[in-house]
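Okay, handing you the structure first.
Note that one protein chain of the assembly has been removed; the remaining protein chains are unaltered in position.
Chain lettering (A, B and C) follows the sequence in which the chains are written, and residue indices restart at 1 in each chain.
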Amino acid sequence: MTLKFGLLGAGRIGKVHAGAVAASSGAKLVAVADALPDAAQAIARTSGAEVRSVEAIINASDIDAVLITTPTDMHADMIEQAARAGKAIFCEKPIDLSVERVRRCLDVVRAEKAPLMIGFNRRFDPNFRAARARIDAGAVGEVEMVSITSRDPGPPPVAYIARSGGLFRDMTIHDFDMAAFLLGEDPVAVFAAASNLVDPAIGAAGDVDSASLVLTTKSGKIAQISNSRRATYGYDQRIEVHGSKGMVSAENLRETTVEVANASGYLRDPLMNFFMTRYTQAYANEIAAFVEAVAAGRPMTPSGEDGFKALVMADAALKSLKEGRQVEIVY
Amino acid sequence: MTLKFGLLGAGRIGKVHAGAVAASSGAKLVAVADALPDAAQAIARTSGAEVRSVEAIINASDIDAVLITTPTDMHADMIEQAARAGKAIFCEKPIDLSVERVRRCLDVVRAEKAPLMIGFNRRFDPNFRAARARIDAGAVGEVEMVSITSRDPGPPPVAYIARSGGLFRDMTIHDFDMAAFLLGEDPVAVFAAASNLVDPAIGAAGDVDSASLVLTTKSGKIAQISNSRRATYGYDQRIEVHGSKGMVSAENLRETTVEVANASGYLRDPLMNFFMTRYTQAYANEIAAFVEAVAAGRPMTPSGEDGFKALVMADAALKSLKEGRQVEIVY
Amino acid sequence: MTLKFGLLGAGRIGKVHAGAVAASSGAKLVAVADALPDAAQAIARTSGAEVRSVEAIINASDIDAVLITTPTDMHADMIEQAARAGKAIFCEKPIDLSVERVRRCLDVVRAEKAPLMIGFNRRFDPNFRAARARIDAGAVGEVEMVSITSRDPGPPPVAYIARSGGLFRDMTIHDFDMAAFLLGEDPVAVFAAASNLVDPAIGAAGDVDSASLVLTTKSGKIAQISNSRRATYGYDQRIEVHGSKGMVSAENLRETTVEVANASGYLRDPLMNFFMTRYTQAYANEIAAFVEAVAAGRPMTPSGEDGFKALVMADAALKSLKEGRQVEIVY
Partner (left out) sequence: MTLKFGLLGAGRIGKVHAGAVAASSGAKLVAVADALPDAAQAIARTSGAEVRSVEAIINASDIDAVLITTPTDMHADMIEQAARAGKAIFCEKPIDLSVERVRRCLDVVRAEKAPLMIGFNRRFDPNFRAARARIDAGAVGEVEMVSITSRDPGPPPVAYIARSGGLFRDMTIHDFDMAAFLLGEDPVAVFAAASNLVDPAIGAAGDVDSASLVLTTKSGKIAQISNSRRATYGYDQRIEVHGSKGMVSAENLRETTVEVANASGYLRDPLMNFFMTRYTQAYANEIAAFVEAVAAGRPMTPSGEDGFKALVMADAALKSLKEGRQVEIVY
């Protein structure tokens, strides 16, 4: 059986998912829609899909599943329409920047019993996934503390900052989800310290670019997150999980294993510095997992609920930052 | 412009190259031939190519280039036929196990001015290629000494050993080519020490499975090669190049960057242990380089001559092993 | 010129400093005092020093400097007496568990113009010191974020916990000092999350054993600290400093560089797991720095003031933990 996809949004990340569908043996891209006809055409040409309208795709009888990779403010509406049309749904994070909007959207999804996966791609990174598997196999005993380092190579354009929802909803949201994924227990309180150190324009836009956050769970587990919008040495993505019996970590990725040694020392490559390259395998694994879950009728992970929780954590972090105190997280 | 390929040989490595052609934007697989119809059909099905006979492919007017991935003893004949038919040729190593046969085959290739690339895939490994690029950029000064570690995860079936031409022509041949590639100068003498330590059946078949070789060039550069048919920790493929100003090295590859730490120590993954996985990117880069070279009308690297030289080194190494002395390499 | 030392306290750490004095070319141990005569005798025997009373040492005319390595509750009194007696003073951290007591003690030190160094040995670790030197040389640009990982191999006896002043005053105090050392700017606010995960007896004693702390400075720099009383893989002591131009890190130490590889993977040694072994070189460097500073009449670093500041941070952290909010640090 082949799962037939419609792609809503033909931008950068849409192209990545179109490629993942093409590479997947159980999937096929049937149609693509975008406000910019050229973008849709470009994907149509290389994939053999047709260009259609969003409505046509959502209501098509020859399409089983939609990939939503449009701008964030269209996600929730599209999810609801697709759920009502009986489609399986893969939606990029975040579902929406408003917790209330997300709540209502998920009510529709639940009512329609629509399969919904949220694009927290990092859960599918082979390294982070292997770390989680080691934890599940008991390699570190009971999980106690998690440390997540997540630093972007460089800040996005300020225009993007303005509509991003801010550092916590845009960037840390991945780390909130990763924290929950690795802790194996939902955080119930958050503290956030943050500054504007990288680019004054980000501060002028009312956002921060450097942050340290601490999450705690009911049983006393602790996760710390270190964020920055700049890392001159590449895209810094590391985790450490400390448990009662040991530690498991996953390190960064480089283009090559080459090292040059001379009187100055031993020089390795900087890190991969583009998220699409760094997470190439994660994007492919993510779509494969979606296809498998639909085929098997299995619950989706990460679910709409996971997307909701990460957003709730982001909102609580923002409140913590404003109030200079630890804030309870109420899902 | 799209380069149209015919594939001769639908075995394991043929499938890899078919995949690389499919993934290449400037290339298309048109036809496939194999003595086993099922094997050819399998590739045809997934690639959209037709099944044809070898002769039909070599003489087809809708085919520009052939990929020769048949058993070794058919390589030289096919190269000659394809050269005479005006095709661009990619042939797996080795061209033949007989130096004389290779010499005659290359005479035909030269007479027909046929473009010919030999599948020394390791030159296209991103790590080894980057090491070579650093050398070319002057990072280590004048190259002086090269060290190649090349150890297979486990021995092949004894039946394979029998028709392989022996360790030096089958396995070390890659390292001979890599030594020349990294030295930037043809070796003129070789010494080989070797033993049968891994599997007595290999010894019974008249072959060795563990070897240390030393190559020297006219200007006094030295390369050492360490070979084994067994490495419990994975497929061990490393290089070091020492020059007047420093050293460049390329390390092994692992599936993940995960490390588990406890009272026993810090445990990383074993190495990737299958050559096709280890060299996935190299195989893709190799076909892309072939396509580009044909399109640009550029000379092929590694050339038929490179294939010839590696075989001459292998023969000299065998003579060295038998006679217990350093043997001159005459190309 | 040779600096003549009296040692007050012949316990474990006293022995380490006695050894450092013996190994220092410009220093000599003249006398040692301890409530347990056997302990004092043991050091006297191997060092050639005499056993004397505390008072005799502090008032001796043949002694230039005292090393205070007694239990914490005697530190402040001894510092004051030694200051009044005109001695140069090296005192183990902390000066006292009470900020008020420390304040009064330092008033005396200042009034007497006594040279006083506090034993924050980690500043003298070759790795952390080299990291600081790289920062000073501009290698990372302007410092922005610091990450300190500090995890003990195992919890101390509960009896020790009771009189230790708690995790923050006993263990994190080193990290508070290291944070200030690496930030190059005094923290002005702290947040602490902490749990009792390692040993229920520690919780029963009213203390925590696992903590994550965030410090911020006036200019917006951020430091995070990760603490645990247990690390099965050894004594985990790492730092990372992120700046506008790059990152500098210092890694853990192992007994050997040996690695064993087989089908299970690549296994390195666990970390050195005893603080005296891990910081052997730091202890030696520390005494050498003290001797040099006395000889040159240079100000001491880390100073009594540094000791005071670290304790103030610890108290603020404790308050933060109790109140669940970020607490201002007022020195």
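Keep this in mind: a residue touches a chain if its C-beta (ideal position, glycine included) is under 8 Å from a C-beta of that chain, and two chains touch if they have at least 3 such contacts.
Everything quoted here is computed from the prediction, not taken from an experiment.
Counted over the whole complex, the shown chains touched by the missing one are A, B, C.
Here the missing chain is touched by one residue of B:A35, B:A111, B:A133 or B:A193, and it is B:A193.
Of the candidate positions B:G119, B:G246 or B:P302, contact with the hidden chain is made by B:G246. Among A:P157, A:G265 or A:P299, the one in contact with the hidden chain is A:G265. Per the touch definition above, the residue from C:A250, C:A282, C:M313 or C:I329 contacting the chain not shown is C:A250.
When the full complex is taken into account, the listed residue touching the unshown chain is B:I222, out of B:I222, B:M276 or B:A293. Mapped onto chain C, the footprint of the missing chain covers residues 126-127, 130-131, 134, 139-140, 245-253, 255-263.
Contacts to the hidden chain, counted on chain A, fall at residues 232-233, 261-270. For chain B, the residues in touch with the chain missing from this view are 144-145, 147, 149, 151, 189, 191, 193-198, 210-212, 214, 216, 220-224, 226, 228, 230-233, 242, 244-247, 324-326.
One rule holds in what follows: only the chains that are shown with their structure count from here on.
Summarising the inter-chain contacts, the pair of chains with the most C-beta pairs in contact is A-C.
Core chain by CA centroid proximity to the global CA centroid: A. Centroid analysis (C-alpha atoms only) places B farthest from chain C. Each chain gets one centre point, the mean of its Cα atoms, and the points for chain A and chain B are 40 Å apart.
Chain B and chain C, compared by their mean Cα positions, are separated by 57 Å. Residue positions 245-247 of chain A each touch two or more of the other chains.
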